[in-house]
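First up is the structure itself, then whatever we jot down about it.
Heads up, one of the protein chains got dropped from this complex, but the rest are sitting where they should.
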């Protein structure tokens, strides 16, 4: 299975073009669009989501990860083998937290094909490698080892909003098991208590909870946390 | 074929996570994203859409229906066998009109798996059942019969907007064959006459018509009915 983890949007051409390329190179491998609406410029935020949302996928899954504000610059693409899963994408820090939590990590440099465009490496550089991996071709054998950009300055848990979903819920970069359930979270002056799920609080009430992927999420029962709490990606909060 | 009928959004993680789960459990069954933008809190509106939009799918199709404002509460999930199609989702009224119009309906209770999250039953409760059904496993044999929430207080035809589409057209909960084509519809003071289709009225003119799934739809030729008529989901209208 190839899983798409990008900021490409769903309706426009980029996800479809990448999917068409995968289909030509690996016709029998199913492709799942996991995220198409990641924050395009906040690589640290995306790096917090990746380990949480890649868990639950079977061994051998190939993640095609493209949030690439520096596309066309000198930064190379990499192939990361973390425990039993594969990750392909730009070496901009996207894989930093994932690698930190893995038992075993190998990282290889992806050469830039001569005919690659300067603005669409997802289609021209990363998709062909993902397709070969998914077909069982161990690409790393011929690849040059690379140093993963490991961003040791980034904390393990990021007390910021890292994604706002379709309902307006604000996913944070904090793992749920790092916070006491008695904690009060303060975001933009709003004080939130924990609840088990939406239906446990009144309509219109804001709360925090451990979401279904193990991250702290700020939400409003039958309302939009992004609007009601002013929560946007990059917005900091604290535990009190 | 498994058909997704949800309020999950397309670009975010939920549709993809559910699709990945289906792929693991029923690798050869195609999955179609029919609706990802249903109204999250108006179950009655969604209940009007389901019978109209599930017609035309072949016998044996499994509909995975998740509009679930009460997720995590005590309400159970159900499996509904209505004539020759299968429906899986929360027992919140979603299947009420569908069942009312079917010749034969069976309803079974879905047990809550011990490891299910409290906020994502689409992935953890409903998808596994849909996958088994699509693989030909008659899940009902082992299931406890359930009482379908049949909402006898809901009318057969709902004189409200139940969905606004990508173009701004306002789909209503009224079946086209329940209204005379000579009727004038009044929504927010705008008076609409029937037309056969868009090109039958001038640019910018509002009209109503029988849409391609048999529901009354309010539209504007080369314009947006949602903006021009102020039509939103839940908005009432009347026939004059």
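Letters A and B mark the chains in the order given here, with residues in each chain numbered from 1 onward.
In this text, a contact is a pair of C-beta atoms (placed from the backbone, for glycine too) under 8 Å apart; a residue touches a chain by one contact, two chains touch by 3 or more.
It should be emphasised that the depicted structure is a prediction, and the values quoted were computed from it without experimental measurement.
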{"item": "Listed residues A:69, A:111, A:214 or A:234, member touching the removed chain", "value": "A:69"}
{"item": "Touch criterion as defined above, residue of B:10, B:68, B:92 or B:124 at the omitted chain", "value": "B:10"}
{"item": "Sole contact to the chain not displayed, among A:23, A:183 or A:200", "value": "A:23"}
{"item": "Where the missing chain touches subunit A, by residue", "value": "7-17, 19-20, 23-24, 27, 40-41, 69-73, 117-120, 123-124"}
{"item": "Those residues of subunit B which, in the complete complex, touch the missing chain", "value": "1, 3-4, 9-11, 30, 32-37, 53, 56-58, 165-167, 196-200, 209, 211-213, 222"}
